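Part of the complex only, each chain left as placed.
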Amino acid sequence: MANTDLVLTWFHTLVEATANVAFALSGLLAGVRKRLDVVGLCVVTGLAAFGGGTLRDVLLDRRPFFWVAQPTWLWILIGLAIAAILFLRAGHFEFTEKAIQWPDALGLGLFTASGTQLALAQDLPAIVAVLMGVVSATAGGVMRDVVCNEIPTALRDHRPYAVCAFLGGWAYVLAVHSALPPGLAFIVAAVVATGLRAWALVTGYQLPAGRSAAPGD
Amino acid sequence: MANTDLVLTWFHTLVEATANVAFALSGLLAGVRKRLDVVGLCVVTGLAAFGGGTLRDVLLDRRPFFWVAQPTWLWILIGLAIAAILFLRAGHFEFTEKAIQWPDALGLGLFTASGTQLALAQDLPAIVAVLMGVVSATAGGVMRDVVCNEIPTALRDHRPYAVCAFLGGWAYVLAVHSALPPGLAFIVAAVVATGLRAWALVTGYQLPAGRSAAPGD
């Protein structure tokens, strides 16, 4: 049992690190595209990686933030930004963007599950807990795009992203109501959110669009 | 007396619901104009409706937020966004925009009064309390426009909006200093802010502009 726990902890740390780096890389790529300097790269990388979790913690009035409890991550972000300035070439873009889609889907599942779990632990209503999961998973990307002066991708590209987080959050709530232990509910939620996202990536599924758009697309 | 209270509570709930829906609709229209998907519509609708009150509560360190205490509103927002995708047509825009101006003015008055009241209850200085009223009434619209990648309307259209909230907030402060009970001060503030806004809508009054603008309008 203790051994299983250790393997789970180790596995969890590895998955979490992969997810954080994937979120950070999405910020890095956005920053390089916008020709930000090294400071700008640090900021958008940091917002993409930690913005969602930090906003969730501000809303839930939780301290310390992830990056205060584990400040090593701040050094990793700075290292990533400097490495991007030194080594990233335009030719690497397409490959990197494709390559991070899968760890990013992992991150989506993980942040959804942890956000929903933390909110439920404060006895918040289910819909609010699910919303906190969605905020954890998506608000960083929204901040990244706002700082880069773009309409956030998550709000307009008709690809399911926040929707996967939303359904993953409900999976957590359902699992807990079915008397599953929190650890298992966490895994269920992460698998549902990541799985739906992966399925959307593979099939290219798009959310239904309204017919109300103004003329002149 | 109890009857009056009941009628007042009922009336207050109705007015509040009208105001929230008006704020939400302003977000919905902005989102549809920007061709956001259903997730984007939920986000801008939520920011427009609850962004101001939530920012106020973060600044005042108040919990729970309105949408945590009354999570039904989150379902209403999601319902509005889905209804907009299904039913809203371009032809409805002009009518909807005109139609929401009046409940929106109601919302302005109500949020101003409640923001000022909550801040004064924490013994904050009058100018800070008034500012919290203005934040409650206007910050949601600012967030809506920032996410939609626009310079916020409230900051540049020279129509009195935040100014009405500012004066309404001072009306509250004055009323309280004149030893009026908080309930009456609330009504005075809401009537001043809403009334000024209604007057501005009817007369088309514009704030004086600076003469410092760069050439090439």
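Annotations for the structure displayed:
A and B label the chains in the order they appear, each numbered from 1.
By our rule, contacts are C-beta pairs under 8 Å (C-beta built on N, C-alpha and C of every residue); 3 or more make two chains touch, one makes a residue touch a chain.
Here the structure is a predicted model, which is why all the values come from computation and not from measurement.
Taking the whole complex of the structure file rather than the 2 chains in place, the copy count of the single sequence reaches 3.
To be clear about the criterion, only the chains that are shown with their structure count from here on.
Here the CA centre of subunit A is 31 Å from the CA centre of subunit B.
Only residues 58-59, 61, 124-125, 127-128, 131, 142, 146, 149-152, 154-158, 161-163, 207-215, 217 of subunit A touch subunit B when the two sit together in their complex.
On subunit B, the positions that touch subunit A within their shared complex are 31-40, 43-44, 54, 58, 61, 63, 65, 67-68, 71, 74-75, 84-86, 88-90, 92-93, 146-149.
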